[in-house]
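Right after this comes chain A.
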Amino acid sequence: MLELLFLPALIIFGLSFIKSRKTHKPLAFISFFILIPTAELLRLPKPFHLLGDYLVVDDLNAYVLFVSSIVGIGVALALMTLDKHVEVSKNAYRRFYRFFAIFWVGLIFSILSNHMGIYWIGLELATLSTVYMIKTNHSNAAHKEAWNYMIVGAIAISLILFGIILIYASAKPILGEDAMNFNLLLAHAKEIKSPFLFEIGFAVVSVGMFVKMGFFPMNLWLANIERASFYPVAALFSGILESAVIIGFFRFSKIAMEVNYDHLFTFVFIYTVLTIFIVSFLIFRTKDFMRLFSLSGVEHMALIALFWVSGGTFAALLHFGAHAFLKPALFLSTGVLESNGKYRIAGALRGYKGKKGTLFWFLVSLFLLAVISLPPSPMFFSEIYGFGAMINVAKHGYHLLAMMAAILILLILLSIIFYKFIEVYQSMKYEGEVHSKKVYASELFSLVIFAFALIALIMPPVMNYLKGIL
Partner candidate 1 sequence: MIIYVTTIAVLLLLAPLLLSFIKSLKMVLLFKRPSSLLQGYRNFSKLMKKETIISQETSSITTYAPFLVLSPLLVTMFFLPPVVHGAFYVSFVDAFTITGLLSLSTFFLMLLGLDSASAFGGMGSSREAFISALVEPAMVLTVFSVSMMAGDLGIGQAGVNLAEHFPKEHMASFLFAGISFFILLIAENGRIPVDNPETHLELTMVHEAMILDLSGVYLAIIETAASVKFVIFASLFVSLFIPLGLQYSAPVAILIFIAKLFGVAVAVALLEVNTAKLRLFKVPNLLGISIVFAFLSLITFYVLGA
Partner candidate 2 sequence: MVDFFIGLFLASLITALFTTRLYRLLMWYSFNSFTLGVLALLIGMKLQDNAMLITGIATILIKAVGIPYFLKSFSQKFHFVRQITPEIKVQYAIMLIPAILVFTFYLAEPITNMIANNSNYVAISISSLFLSLLLMMEHKNVAPKIIGFLSMENSLFLLGITATDGMPMLVELGIFFDLLMAIIVINLLFHREEMKNA
């Protein structure tokens, strides 16, 4: 099973060394093999020990892995036509695939790990390989942003490890060497002798994760990087890397909930509201697709974190799934949308001819409207359930009115984002001049995959599966 999981990535890694003109064609299709083990993992009885106590599959990470695999497939497909939209040399192209494979391996480790250390190692591997993927673009901006990513990513990653060690230190007196095991720690969280040490550790870990996801105060950092790099990188970020980060957050916060729920909630609540405050106003001013989607991705991650700590597990997971499918889809389509210049929003959805073109603009409109959680987008349901969970927390807390006010502010901030997206959508669809643009079958295919995945998310069996997690 383990071999099967890593096989596609390893094959891609190997093939990327073959210097041939047509190597990138089979690469995309190899990625489909990932579906076999991930689907199998979904089906298997949980928990399934993949590699001792180190890699354990449960409902949560099987779901996250499956989602990220679909994203991986979609991105691999869309990569086939990367050279049609941007200038990229053959060598760089293959190296991109190589690092993509490393990235993928690292993240599969991270997602499946039941061990803080392994989780961290996988994440670090992914982070470092991303640096190179950003660098594939030979522009000055990309070079600068690659360094930026290197530095800030390294800091963030170090913070996460620092926090992990602090948590380890707090739990070692009761658990010994096994204190890095998520499940064990969760089971014994109440026995931790020095909750303060644990909480500091948790705070450091979450700060690291938040920085990595581009929360306050690093909001524009991620957006700038995604702007500077090729569009599939952004898709990988939001679809796979962030899933690995968020699953870590899920696990850590689960333990923190056991230790002291109020502290956790207050911390995450203040942090995410602050983030959304900043992000909503930044979105209001954005002038290009990349930053728009990237910032909206930050907003969604903040919401997911918030929903999760509010106890809205189902909402958080649904939102996560929707985000993981929608954002890569949108990022991938920016490649086509921006073919007439980066800052041309007006009329970006016009001028698509033929069946492919029609399907393309239709899908992109659907994705755009789904991002702002119009029904029947999964985000509609997840936001409803998530805010419901928050209201419930508010009702059981002491500061009901203050919480209500905060939730209201949050909703109004989301309205600002809504307004911007409507503006962008209308402008794309109805304003500006018509330039004819070309859409390639592979990208369209990946968009269709995402669309189907989205539809699958709101199917009752999937919903029930999600409700059954935890």
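Of note:
Everything that follows uses one rule, which is that a residue touches a chain if its C-beta (ideal position, glycine included) is under 8 Å from a C-beta of that chain, and two chains touch if they have at least 3 such contacts; residues count from 1.
Selection rule, in plain terms: all candidates are chains of the complex that A comes from, given by their letters.
Values in this document were obtained by computation on a predicted structure and should not be read as measured data.
One chain among 1 or 2 touches chain A in this complex, and its number is 2. Within the complex formed with candidate 2, the residues of chain A that make contact are 54, 115-118, 120-121, 124-125, 128-129, 131-132, 135, 138, 143, 146-147, 150-151, 154-155, 158, 161-162, 165-166, 168-170, 172-173, 177, 180, 193-194, 196-197, 200.
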